[in-house]
Every structure is written in C-alpha cells, then in structure tokens.
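Of the protein chains in this complex, all but one are displayed in their positions.
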Amino acid sequence: MSDVPILLEMRSITKEFPGVKALSDVNLVVRAGEIHAICGENGAGKSTLMKVLSGVYPHGTYDGKIIYQGSESKFSDIRASENAGIVIIHQELALIPGMSIAENIFLGNEPRKRGAIDWKAANRMALDLMARVGLEEDPDTLIKDIGVGKQQLVEIAKAFAKDVKLLILDEPTAALNEADSKHLLDLLRGFRSRGITSIMISHKLNEIEAIADQITILRDGRTVETLDVKADGVDEDRIVRGMVGRELSSRFPDHTPKIGDVFFEVRNWNVRHPISAERQVCKNESFVVRRGEIVGFAGLMGAGRTELAMSVFGRSYGVYESGTIIKDGKEIVLKSVADAIDNGLAYVSEDRKAIGLNLLDDIKTSTVAAKLSKISHHGVLNEVEEYQAAEAYRKELRTKAPTVDESVSKLSGGNQQKVVLAKWMFTDPDLLILDEPTRGIDVGAKYEIYGIIQRLADQGKGVVVISSELPELIGLCDRIYTVFEGAITGEIARADATPENLMKQMTSTKKMATR
Amino acid sequence: MRKFFGTSVVAISAAAMLALAGCGSGRDGDSDSGGEAAKGFAANSLIGVALPAKTSENWVLAGDLFSNGLKEAGFQADVQYAGASTTVADQQAQITAMTTKGAKVIVIGATDAAQLSTQVAAAHAAGAKVIAYDRLIKNTPDLDYYVAFDNFKVGQLQGQALLDGMKAKKPNGPYNIELFSGSPDDNNAGVFFDGAMSVLKPEIDKGTVVVASGQKEVKQTAIQGWKAEGAQARMDQLLTSTYGSKELDGVLSPNDTLARAILTSVKGAGKPTPVVTGQDSEVESVKSIVAGEQYMTINKDTRNLVKETINMVKALQAGDKPQVNDTKSYNNGSKVVDTYLLPPVAVTKANAAEAYASDPKLAPLTK
Partner (left out) sequence: MSRLKDLQKNLFGGTTSNARQFGMIFTLVAIVVLFQILTDGLTLRSDNLIALFQQNSYILILAIGMLMVIVAGHIDLSVGSVAAFAGILVAKSMTEWDLPWPAAIVFGLAIGAAIGAWQGFWVAYIGVPAFIVTLAGMLLFRGGNQFIGNAQSIPVPEGFREIGSGFLPEFGPNTGYNNATLLLGLAAALAVVWREIQARKTRRAMDADPAPMWISVLRMAIMVGVIAFAALRFASGRVGTSFPISGIILLVLVIAYSFYTRNTAGGRHIYAVGGNSRAAELSGVKLKRVNFFVMMNMSVLAALAGMIFVARSAASGPQDGNGWELDAIAAVFIGGAAVAGGIGTISGSIVGGLVMAVLNNGLQLMGVGTDRVQIIKGLVLLLAVAIDVYNKSQGRFSIIGSLMRPFRREDSAPPASPPDAEREPAKAAVSG
C-alpha cells in the first residue's frame, strides 16, 4: 500500500481540556482511496480526534499538524474543512425530519437562481446524488417518512453535494439493522472503487474486519498501532487485544445456567399501534420465561420486539387488545408501569439517554427512581437509605464514578448503563427485560454487563434480552425467540443457534420451532 | 463531640438572647400620628406625589407641574407614576416608599381609588398628611383632604351643552341621543354621568330627547378603562343596530378621547356629524372643535388644580388649616373628606379663543 499517495496525515496531535489530556501525541496516516477504521474503547479519543480534523476544535486549540493533500491545513471551523472536502457524518444524524430529502441534501447549500432557490435544479441534482448512494425515493419525500437506513444514505448524499474527498463516518451502522448495514458497507466499498477515501469509527469489529483496509487503534488518547488488515492478517481478537491492551480470552464470561421452572408466561398477546389503529404491532404472540433463564429476542429493526416488551411492561406502548400474562401460575393484569413494577417486572429501555435516564439526575437519584417507596416512610424520603442503596450498587456493579453524587450525564455509556441496571435491580424484579443492553458500549464494559446479566439469572430471576447483534444473543442466551413483523416466528435453543438459522427465521413469517 | 455541640448551642442561643435584650433601644410609638394637625413642618421637607400610569397627557403635565411647583416652593419633590401593567401594586409600593422616606405630605392621584386604604393608613400613622388629587380615595378614615374639579358640575355642563348644541342645529325635537360613560372603576365616571343626567333626565321624561337604543344604564354605557377602541366599538354597534334609518342628533361623551372615537365611528358609517360633548381640552379635540366637528369640551385647567394642591401643602407646612370649600358632599365610605372644589368651564367653538387665551399650547389652535 505504501505506493499509494497519502491523503491525510495527522502528526503528534495533542489536545487538552482543563484537567484532562484527551489526545496525546496521536498519529494517523490515511492513504487516498482506502477505508480506514479507527477503533478504541469509549473515551479513547476517537471522536476528539475527528473533531480536531473537521475543525470543530479550530487550529490553535491543539498541538500538532494536519497535513492534507500535501500541505498543512489550519481549519478554523467546520465550514473550512468542508470546503476542503472533509465531511463528517455524526452518529446522531443532522437531518430535519419535517423537510424533504432534497431540502435536506441542499440545506445551507441551496442552488440559487437570481437569489431564489431553484427547486427544479435542486431536485434534478438530488436525484443524481441519490442514485450515487443507491437511494430510490422521491426527492420530495419527507425525512420522517423514511427509515433510519435511508436517512443515513441521505446524510451521505448530502456529503456528496459538498464535493467530498474524505468521508468520515462516526458509528454509521449503530442504529441500522443487518440489511441496511450491509447495504451501507457495500456502498463504502463502491466509494473505494471510485477513489473516495473513508474514515470509519465503529464498535462493530466484524464490520471493520470485513471492510477496512487499515485500522488505527487508540487507547487512552494515544495511538496504539496501525494495522494493515490484509498484510497483518487481522481478526476481531487481534483488534480487541489492541483496544483493551490485554487478551480477552472470551467475549462472554463463563457461565453455567441454572434453569428452573416456567414462572412467567405471555399468551396470545395482541397490541395495536398507538396512532394508526389498523396496524397491529403484536400479532398473537406467546412466550415463556423460566427462572434462572436468559431468553433472547432476535429480529430486524422494526420487527416489534421493543413494542412487545413495552406493551407487556404495564402497557407503556400501543393500545392493548387482548392477551394474558401469567406469573407464578396466576394471571396478572398490568395496566400501568407502576403495576408492572409492583408485580416484579423491570424494563431497561434501548435508549438510555432518551427514555432510560433523567440526565439531570445524579447517580443516587437515578438508582432509586423506580422504587422510591423502598427508601421512604409515609412518603418522606430517607436520604441516608438512598445514599446507602446507591453506594451498594455502585460497588457491586463497579460503576466508575467518584461518588454517587456524580451527575449521570458525566458518565460514559457503559457506566450509564450500569446505573440503569442498578435502578432496575433496586426494584427487586423477578423478570428483567433488557432492550439492547450493550448498544454503544465498548468491549470491556460489555463483558462486565454480560457478567451482571448472568449473575441476575443465577439469582433465580428471569432475564429477557432484546438485541440486534446476533453474536451477542448466541453468546449470552439460553434460548432465543425470533420475531418478524410483530409475530414470533421461531424458538431456538442455545445449542442450535447460529447466525444463519436465526437470520432465516428473523426474515420469514413461517413458524418453525427447532427445539 | 456531642457535648461540645450542646455547649455551642447553648452559647449561641445565649448570645442571641443577649443581642435581643441588649439592643433594646425601643421602638417609635405612634405619637406623631393622629389628630393634632397643623403644627407645620420644615420648609424643605419631602413631599410625595403618586400619580397613575402615564396614559394621558394630563397626568404627565400634572407630574411636571408638581415637580416644578413644589421645588419652587422650597420643598423636595418625589413625583412617581405607576407602571404600565402592575399599576395598583406599583402605586401601593410607591406610597409606602414615600412614607418610609419620611414625606410630610403625600398627594395621590389614585389608580384604583378603593385599593389604597392600607397604604394611606400607614402614611397617616407615620405622620404624613394625605391629599387625594382629582380622585377621591375610598374607605379610609385616614385621608386628610381632597382637591378636584367639581365633577358633578362637569356633567351638568356636558348635559346642558348637548341640549344647547342640538337646539342650535335643529330648533325642534324630539332629538335622538346616545349616552356614554367612563370607566366603572373610576369614581368620577359615575359623578360625571349623574351630573349630565340631572340635566337630561327631565327632557327624556318629557320625550323631547330620546335615547333611541334604550341603553340608559351605567352598566350599558360604561367604557372600561376609558379606552377609545371600546367607545368606537360600542358606537359602531349602536349605529348598525339602531340608526339604519333614524338620525342621530347627539352623543353624551364623558371625555375627549371617547368623543373623538365616537366621531370616528360616525364618520366611518357615513352619517352626519352629531353634537358630541367632551372633557379635558385635549389638543386633538380642541382642533376638532375649531374645525366644527366635536361640539364641546370642558376646560379643567390642570395648572389650577396643581396650584391649589400646592397651596394646600404650603398651608400645611406653615401649620395652617388649608382652605376648603366643601365639607359635606364627599363621603368616601369612612368619612366626609374636606374638599376644595374648582369650577370647570364649558368650551365650544364660540368661546374657545377666550377660554384658552392663557394656555400656551392651546391658544394658537384657536386662532
């Protein structure tokens, strides 16, 4: 590869924040036309490095040099880097839901004719750009009416509208299902063949292994190494070793399940969409959970797994139609979240920041939030008990925070997730439903969370895990249900679970139990 | 630890008690309040003037006249207007602040004449004399004097002018008229209306004057907040409902702002100009009278009213009893207040030049 010209070189970049050295002497060499992956645990400095590159942290606020297209660049803001052809696509998409695809693509960059926006030209150009990213939609379609996968493509088309030379993608597939992820990765390969350089930040090591030419690994704000995927014969374990600085013998802790009897059962569960009543989001679904068992729910994005979980959890989603819940042999009716909590259910949502936590709270307040009655007497809170409970969970789950007075907004994703887990463990549930429990969490923290889940199961609780990462389900769960379009299409025991047969049932309506 | 703690508690409490006992300098009794009036006070004392919000030029003029007049007389003047939105609360706070500052006389042009009794009582208790300016403060025994134009007379003049004006246009009745009155929270509005009705009522009973819409109750004729748009809206509505074919001969309007709004409405409807009364001698209305549109206004020269008020302050300073000319008519609900009444003057096109001869702003308009 060394004969290919260097497009970008970042030389000994050091960036300090008050009290923290976020980057220290980081080097990055990206050659023209390659896909360059940047890996590292959360907090390793990946995003900071990209912010330095794209001018979010302007020249002068960091030490070191950026050499781009052969000369030193001193970007003063994002505009400057975009003008040079460097476009960054963030994890949180910067699209306006109420505007059309074409309007979004040209936002801030509208083609004009005599001062007015030339919509004819805009739509023509939009169609052209959409074709380049393989997006088949009417340019007048509103963003909110298309899926996340297509929204991602709109973002990329928007980058092309700015004449991109170096495309930076921050966790591009985090929110995408398998099919959309695959489409996106194919697209990146296509760009490579057309000579467009990409930098990709991702936690999904299998994707990186599949697509990247070079991998730069960061740890604690320093460059660990740069690997050439083909030449060095890199695999996932090799990347993990670089990221965590040690060998992770297994990505899942050893665990021998102690499975008891069925104690929780949902029968013939039917739920309708909260707004459009003709849409049925849960179609006659039934499942069981045993004590000490970890049960997985596999399915594509939008298959209705979250909807099922939330509708069971005190009807917090959709309009209940019919179906029964049986716990410990007795039918229970859960009309509200409070009912569900009182009956020993806990639901850890997939979106920590949006609906899992109040980011204004500290660890202490968050930990006790779902069961204040446990620390109050006649409605009056006991701060000592609150503190003691929170402190106990902080120690047990090894949440990294100086004290339980720390605001949860200051914690990393993994530690936030531990706080959410603590919050639900505090309610003494019999059944924990964990929706995407490791999304956006780095490898080390994932391992710890898996351990916590296994410990909970060993205490005789039932655990339901909803995940879009098939390896995670296969590695963690004792039994996996597959869900497709609001119906349970299969049930697979751990021994029989492979990505292939899961995928097959996740994408077909035919019910085939292979137990 | 605990012991030390207990000790400090006792120590601190003891210190506090000592402090309480030690600083026992006593408190001001209410010795200088009450009836023993007329001892006078220092010639450079503070005089407070609390006026309503700056919503009409009259109040602004009055404020300026008070500042200058009181200073010329050797007093310190503190002239305050209520704020635009929180009027009553502002005025209450201003009167209290004047009391705190030790004003010897507080002149109040009340925003809401019924809501100041607590502050007036406090001022009185602190030894200040309170003079109600233009609006009689209600329900308080602590108000000392009242200075105003004779508002009943104002109404009488308006009523008489309305009859005269209509007769001059059309020698024989019956005349169709409409009645307007001022804001119901203004004590004076009712007095104007009663004055006017004392003249009009006999004619209405005789049938020579007809309120064609039938709306004769104050509830129906009142215009909240003296707002021009309120009067205009009511007139628009009367013209549509009552004067499709009938002719409107005259309108009793309590002041100039409303009079002009009424005229605007009539003009807008394409009707001939009726005889419209007014009050206050506002610039626009004087122009209108000279142009032959509005029929009359009342000249209540603010200069005279302020001058009389300052004369009262001077008398109080000297320890004399201020001059009053009515000790019977003005009962504020708690007592009959000693009052000095000034006579109003009716002004029509005929006597405008003469009436405003001494007014630097209005005199040129009449030439």
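The letters A and B name the chains in turn, as written, and every chain counts its residues from 1.
To be clear about the criterion, contacts are C-beta pairs under 8 Å (C-beta built on N, C-alpha and C of every residue); 3 or more make two chains touch, one makes a residue touch a chain.
What you are looking at is a predicted structure, and each value in this text was computed from that prediction instead of being measured.
From the set A:C39, A:I341, A:L421 or A:I492, the residue in touch with the chain omitted from the display is A:I341, counting the whole complex.
The missing chain, though absent from the display, is touched by one residue of A:S81, A:S181 or A:T365; that residue is A:T365.
Interface note for the absent chain: among B:T111, B:N188 or B:T348, the touching residue is B:T111.
The chain omitted from view is touched by exactly one of B:L70, B:A126 or B:M197, namely B:A126. Interface note: of A:T14, A:N27 or A:Q388, the residue touching the hidden chain in the full complex is A:Q388.
Listed for chain A, the residues touching the missing chain in the whole complex are 18, 313-314, 316, 336-338, 340-341, 347, 349, 354-362, 364-365, 369-373, 376, 379-384, 387-388, 391, 405, 423.
Mapped onto chain B, the interface with the missing chain covers residues 1, 4-5, 8-9, 12-13, 15-17, 19-21, 23-30, 53-54, 78, 80-90, 92-94, 96-97, 99-101, 111-118, 122, 125-126, 138-140, 183-185, 219, 222, 224, 333.
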